[in-house]
Every structure is written in C-alpha cells, then in structure tokens.
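In this view, the complex is presented without one of its protein chains, the others remaining in place.
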Amino acid sequence: MNAETPVKAKKINFAQAINLAMDEAMAADKRVILLGEDIADGQGGGVFTATKGLSTKYGVARVRSTPISEQAIVGAAVGAAIVGYRPVAEIMLMNFITVAMDQVVNHAAKLRFMSGGQTSVPLTIRTATGAGVGFGGQHSDMLEAWFAHVPGLKVVTASNPADAKGLLLACIQDDDPCIFIENTASYGVSGPAPEPGYVVPLGKATVAREGSDVTVIGYGAVIGHALAVAKEMEADGVSVEVIDLRTIAPYDEAAVLASVGKTKRAVVVHEAVRKFGVGAEISALIHEHLFDELKAPVQRVGSAYAPVPFSPALEKAYLYSRDDIAAAIHKTMGR
Amino acid sequence: MNAETPVKAKKINFAQAINLAMDEAMAADKRVILLGEDIADGQGGGVFTATKGLSTKYGVARVRSTPISEQAIVGAAVGAAIVGYRPVAEIMLMNFITVAMDQVVNHAAKLRFMSGGQTSVPLTIRTATGAGVGFGGQHSDMLEAWFAHVPGLKVVTASNPADAKGLLLACIQDDDPCIFIENTASYGVSGPAPEPGYVVPLGKATVAREGSDVTVIGYGAVIGHALAVAKEMEADGVSVEVIDLRTIAPYDEAAVLASVGKTKRAVVVHEAVRKFGVGAEISALIHEHLFDELKAPVQRVGSAYAPVPFSPALEKAYLYSRDDIAAAIHKTMGR
Amino acid sequence: MTGDTAAEPDRSVLLDIYRRANLIYQADEKFRTMIMGGQLQIIYYSPRGQEILSAALMAALNPDDYLVTTYRGVHDQLAKGIPPRDLWAEFAGKKTGTCKGKGGPMHITHPETGVMVTTGIVGSGLPIANGLALASQLEGDGKVTVVCFGDAASNIGAFHESLNMAQIWKLPVIFVCQNNLYGEHTPQAMSTGAKELIDRAPGYGIKGVQVNGNDAFAMYQAASEAAARARAGEGPTFIEAKTFRFFGHLLGDDSHYIPKEEMAAAKLADPIPGYRKALLERQVSEAELDAIDAEIAEVVAEAAAHALASDYPDTDEIRIDVLGMEIAA
Partner (left out) sequence: MTGDTAAEPDRSVLLDIYRRANLIYQADEKFRTMIMGGQLQIIYYSPRGQEILSAALMAALNPDDYLVTTYRGVHDQLAKGIPPRDLWAEFAGKKTGTCKGKGGPMHITHPETGVMVTTGIVGSGLPIANGLALASQLEGDGKVTVVCFGDAASNIGAFHESLNMAQIWKLPVIFVCQNNLYGEHTPQAMSTGAKELIDRAPGYGIKGVQVNGNDAFAMYQAASEAAARARAGEGPTFIEAKTFRFFGHLLGDDSHYIPKEEMAAAKLADPIPGYRKALLERQVSEAELDAIDAEIAEVVAEAAAHALASDYPDTDEIRIDVLGMEIAA
C-alpha cells in the first residue's frame, strides 16, 4: 500500500470481502483448499467471482473447478477435512445443497461425535441465496433453519462486507463444519474494508445499533433494512436496538437476552419463511427467559408461506419488507 | 369375519395399520402405487413388513421393489403424481431422505405453485425413524421441522395404530405431497383397530386427554408418554390436557390456541432436538396469541443438542424423557 | 453416430422441422433483443445453436407425449408446441403466462402440449421423467416421455439412478443429452471421465445412440427409433446428441473459456443456415421458406407485445397454489 492510499475511505464489496477471506486463509495455511463448480480462473473465478484470482495465485491443485456433482464436492471436502485439510466448498446456490444433504447432515455434522472426537471436520460450505433477484422457486430459498436444527453444524452469515470477510475467515479457521450463507443480491454491495487479518469470532452477536425501547434481532441483509427502519422510527420517538446475530447457530443467546432484558420488547426478522423459521427459536427462547419482564409478546417477521415466486409482483408479496418490520415494532409498542 | 370373532376386542399394531391404509387405498383406486426398497413380497414385504402381502394382492407392477436410488424413487413418485397417480414412496429410514431432498423440496413441494396450479403432486412419502432402538447416528433423526418449514408440504404422524391408518389414508387421498413419519420402535405396538374406511382428516389435532391446568402439545410416540405423565400428575392434583397434533404442518393452530386459552399453560414436547425444532414454532405462536392470558411461559421439551449416540447409556441421555415432561409441567405450575 | 440410414422423412416432416427450428431461432433472437434493450429483466439461457436438435426431436414425437426439460428450455418448449404468447408472458412474469407468472423462465409447465416440468436443478428432471413414463406404462396410454438435459448434467447422481431405474423397469422414456460440450464454463473433458458420454450406456444396459444433433435427418431418425422402441415396450433409450451453444451459458457470457477456433468452427457449422440449405437442395423453394419465416416473425412479435401488455398477477396469488387449499391471508 503506498502513501497516497486513502486508507480510511477504502471500500470493498461482498464478493471482494469473501475473496479476501479465502485469499488470507490460503496464504496462511496450505491446507486451505477450494472446491466448486467453475471456481478456477479458467472457468471465470466463480459465477459470482468470489474466487477470482485465487487459482492463478495458489494453483488449480488447491482451487479446483469440479464437475456438477454436489455430493462428490461436499464428500471430498469431508474426507479432506477429517485428515486435517480445511476445505472451502462452494455450493453455487443454497437450493443445490438439497442434493448433498446427506454429506452435510449425516457426515460433516456427525463425524466428530460418532468417532468419539477422533475426527473433527473443519470444513466450510459457502453458498449463495435469497429472493428479490428474479431467480424463482429453485434458486432463492433461505434454508438456514434446517442447518441450525442439526447438532454439529455452525451457521453463519454477514450483514456487511467487513463482517463477511471476518466471519468467513473465522469459519475456515474453525474446527467445526460451517455453513456460510451469502446473499445473491448483495455481492456488489459495498462497505468499509476491514484491516488485514480481521476475524470476527463465531458465536458472537453484535449490537448494530443501540436503542432502548425495542430490540430487532436479525442477520444478513435484514440488518440493513432494520437499521433503515430504526432510523425512521427515531422520528416517531421509538428507540430501536438492532442485534446482528452473525452466527445463526449456535447463536449468542446471552447477547439476545441482555438486549431484550433491557428493552423488554423484541422483534425477530428473517427473509426465510416465517413458519418454523429461526425466528421461532429466538422467540421461544426470549419468552422462556424473560416472560415476566416482557412488555409485549415477541413478534416475528419473515416471508410468506409459499415457494419463491418468479413474477416481480409476487416476489414482493412473498418477501418480508421494511413495512413489516415497522408494523411489528409498532405492535410491540402498542401496549 | 365369522360370528365368533370378538369384534370389540380387535387389536392392530402400527405395521398392520399402515398396511391396512395402503391396502384400502389400493383397492379403491388403481392409481395408488407403491415404490420402495424391498417392499414387494419377493423381497419380504418391506423391512418393517408394512407392505406385506400387497404385491401379492395388487401385483408387482403396482408394488415395486426399487434399486437403492432414493432420488429416483422420489422422482418417479413426483412424475407419476403430476399426471394423476397417487404414489406412496417408502424411504426406509428418515435419514436416507437426505439424498432425495432435492426431489422433495425443490420439486414435490413446489410444482403445484411453480406451475400456477396446473400440476398438483398427490404423493405420500412414508418414512420411519426415532431413537431408542440402538440404530445410532445415521438412522434415528427426527427431521420433521425441516419439512414443516417448506411451504407446500404436509407433515403427518400418528400416536396410535388407528390414527396411523386413518392419517395415512388421508395422506394418500390428499392432493398435496405428504411426509408420513412412522416410529421405528412402535411398529409392533398395538391399539384398537379402526373400522374399515376410517380416515382422519389432515390438519386437525385431537384432544387425547382433557384437562384444565396445563396443555401438553405433542405428536407421535410422545403422546403415549404425555398421557402416562398426565395420569401420574393427577395424583398431585394437576389436571393435564394432552393435544395430539397428528398433522405437524400445517398444524391446527386453532386447536392449540383453544386449549391453551383454557388452561393458560403449555408444554410442547417432541423427540427431535429441542433447538430450532417444531416446539419453537408452537411456543412462538402461543405467546403471540395468548401472551396476556398465559400464567407461565410455554416450556419446550426435546432431545439434547447432539447426534443420536449409539451406546444405550448415551441414547438415554440424548432422548427427552417422561421426567422432562413432568419437570416442564411443574415449571409451568410453579408460578 | 447412428449407423443405418433410413429413408428420408416426408417433405411435410421436413417443413415441420423447419417451422419449429425457425420459431426457436426467431424467438431466441427476440428474447435477446428485448433483454439487451432492457424490455425484459431476466436471466436468459439462449438455445441458439441447438434449434435443429430440438425441432427434429419434437417432430418425431406425438403432441401428447411428455417432455421434461431445463432452464435452457426455450427450444424444447417451443418445439414441443407451447404457444409463444403463453411462454412469453411467463418469461415476463405476467398472469397470462403458462404458470400465471409464478414459475418463470426456469419453471415452465404446459400440460396441454405435454410440457410437464421444467427444472432449474441440474439432473433433477430425469427421475421425474421416469415417473411420467411409469404412469404411461401402468396406464397403457402409449405415451413416450422425453427428458432433455446437458452434457455436464450427466455427472450428477440423479442421471445415474434414473437411467438404471428406467432400464430395469423398461420405461417408455428417452433420455436426450444435448451435448453442447460445456457445462457453464467447464469443458467436457474437465468434468467427465468418460471418453464419450455414450460410453455410459452399457453401465445401465440401456440402448445408447450417439448422433449429430445438428443434423436434422440423423436426429429425427434417432428420436423416431427411440420413440418406437419405447412405444413397443422395449424400454428406454439414451441419446447423446452433439450440438453447440453460441451465446455461452447465460446471456452476457463472453465465452472467454471457449477456444476461438472451436467457436469459429461451430459457427461455420451453424445448423440453422445448414438446414435451410439442405431443404433448398431438396426442392423446397426460397419463397416457401421465406413465407414461413415471415409468418413466424409475426407470431413472435405478437407474443412479445402480448407479454408486455399483460398484467402482473394479483398479489393474492401468493396464497394460492401453495397447497390445494388456499392459505389464509
């Protein structure tokens, strides 16, 4: 970096942040390898360019474009992981993980336990998803609740590029299998660049905004919306605290309870379908611990009970919205 | 049936009840076909004998032993279903569905919606699972929460043989894809036989026991345990109502809220891992609707956050227990 | 490649193939123009280069035979007979679309023309095709199911399970691998251990046929034979049809990963002018073909205009078709 670089103003987008995490991890540890469809530079460096340049820098032995064989991809990652490698497998879009669930759930998640602790599985699965980009029913699902329900897996997602970099690096360094969820619509979204070496610890939520009246709990792209709503609500005299979970499972229960213990009101928000989603777990937990202190029942915001529709008109009807968040906050305040 | 048969005393076990449902469905409708590994009589009529005799009765064209190819099994069921057949696919154990999740989630659940209502998918997937039988980590998982989170799927399970018969028949007759979960440990368990033609409507819970102090909500094998605990608690002067959901998704919210609206206390119980389980959804719902009336926060009982261990000593530590149910009830009463 | 040469198809069949192929060709061009011009905002997988394959294949089928295809499906869908205006409206997310706008380009269903499933998950159409064929086998309705997929899709597990099951059950299904030599940006040799995809056939005991998919005559023959076999109860066929895609994986793809000479050679062998030439050599007049082209141009223009003019679905549709019962608001 030369003297003229305006360090403070440095920006980075999600794709670059994710690239940076893998770059740093690969530079530091030769056991970090990447597997996925079209991820090497000869094939374009990944459909979302998240792996761009890495095969040129580290070689195609470590950055491997694979056949369209998700079971083989995740399985190879599992096998390499149990003998000490730290594979990062890219499953292009989250819905495609449905063909590899066996490797994720029956193997990656369980081999540490079933082996009595002899073989840990330090692998990371990166996968993109999210509605709002017109990909339709089979390319947009948010399935984090499934993985959160599987003991042995960590589920992680970021709300800004710096965290994306820090969290992905933490996943790669972690000795447990991590599902790292990226937002298809956000790859080009920029934010402040992190310092080299920046790592965000897994299992720790962060207070994205302090407030005193109500806590909004979310993760990923939700946080941007929650912050925008919080700002608007300031005008109405409602002080909204926003908790960014960052690690969805196992999540930072203490941080959630501390915040809601203070505000006495909570709204949980996610893009995933509301029913049986992550919000249900967090709502249940909060009630279990803070029932007497709560001023209102915890509200949940999520998407409609439907597959993700293609038509933009319906996709909007499907997706949770800022209005939904605001309405839920008002509902908690209305008492 | 001859004159001496003591009709009232007639008993039937789960395996027979399930067999009976398929038998009646096949007799009534030639579009009902069965697919699964070793399900024809030449192969033993299914590993749990649930399909015994059916291939002999209806022919191997309609009762098909398949290769070990779960994607092909479910896919074939999807394809036949969209042109009007009513396939019942047996996925021997629930963990094996992980290799066929794509067909279940991206196709069976979504084709009605994605086709704009042109192709419904009247298929049933029968699958067995549950811990307590020493099958270990890869043959025992309760994954109902995954399927409940997928719009377009119905998830069903029975607490007694008569219901098993009536619910499975309802699944086969239903125009939506149904996941029918059977309990490995219960196939030999007997109960009163249903009348011929007995159907239990989907989406309707039942009050397995009336009570006034606290509602225990569960499904499947849990109900037996809940009833036993309820009986014990009677001695302590606690009147426990037990709600058997029968359909886990979409579940009978009205029945749950009606009962808890009466008792003002609730415990949700399932064998699945507690975290991010079905209990979270039900707890969240109850709080959302009955916050002001509840005398105590809803309690959740489920299994430990761990893969299912093999060793009987650990399997016991993993599993939810009657003591856990009793403790949760006491917790709601202790206020 | 298929060894035997059969008698050439009738003139009417040849013109039918021409008509189907040119509908695809013009529709594709219109889609690309509209997308590049910002009139449609969609991810688009162009079938340019694969028109003849699909036209000849569908011409060999009956209208009520079943089809299962993929995200790269415009050629298959139009060749199978979906009215262009219905397809177009679906691509535009309108309520007049085949699926009321709910499915979109990757999920076209149109039972009236036998288009039963279009899937965006690589390989997943094959198991479903078996199910359709199984229903036909049980029903005895004489229908054949065709499932189209790419070369790279032949490396996923569902392919394997499906060909095996189809063979042991002798299902009336035709597996058509449209081998355009690339899966996204990966060439076949990098993703596929087999020397030729057709080498996979003996692993299932299935009848395998390798054919130049861009040769309408060879393709029509292969498809006709496979359909006849299926209808006769002789079981499935695996057809590997060689072809090429001229616009890469999705529109905007600069095909950087395709050697220039390979692309140039493919363009030289472009099946669209090639087939026109073949017809002209067979006493079809320029005027006749021009008339067909003009007629199709009108159909395509009308379809596009209809799509743009149509309304979006009501937001209430989000609660409909999820389950048989309407979901409460």
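Note that the chains are named A, B and C in the order they appear, and that numbering of residues resets to 1 at the start of each chain.
The working rule: contacts are C-beta pairs under 8 Å (C-beta built on N, C-alpha and C of every residue); 3 or more make two chains touch, one makes a residue touch a chain.
Quantities reported herein were computed from a predicted structural model and do not represent experimental measurements.
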| item | value |
| --- | --- |
| Shown chains that the omitted chain touches within the full complex | A, B, C |
| Options C:P63, C:G203 or C:P273, residue touching the unrepresented chain | C:G203 |
| Listed residues B:Y85, B:F113 or B:F135, member touching the removed chain | B:F135 |
| From B:F14, B:Y58, B:F96 or B:Y320, residue that would touch the chain that is not displayed | B:F96 |
| Among B:S69, B:Q118 or B:S283, the residue in touch with the chain that has been omitted | B:S69 |
| Chain C, residues in touch with the chain not shown (by the definition above) | 155-161, 163-164, 166-168, 190-195, 199-206 |
| Residue ranges of chain B at the interface with the undisplayed chain | 37-38, 42-44, 47, 65-71, 95-96, 98-99, 134-139, 304-307, 309-314, 316-318 |
| Interface with the undisplayed chain - residues on chain A | 33, 61-62, 64, 66-67, 69, 71-72, 74-85, 87, 99, 102-103, 106-107, 111-120, 151-152, 154, 174-176, 250 |
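Throughout what follows, only the chains that are shown with their structure count from here on.
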| item | value |
| --- | --- |
| Whole-Å separation of chain centres (CA-atom averages), chain B against chain C | 40 |
| Chain A and chain B: spacing of chain centres that average the CA atoms, whole Å | 31 |
| Touching two or more other chains - residue numbers and ranges from chain B | 71, 99, 102, 106, 113-114, 151-152, 250 |
| Residues of chain C touching at least two other chains | 99-103, 107, 119, 121, 157-158, 322 |
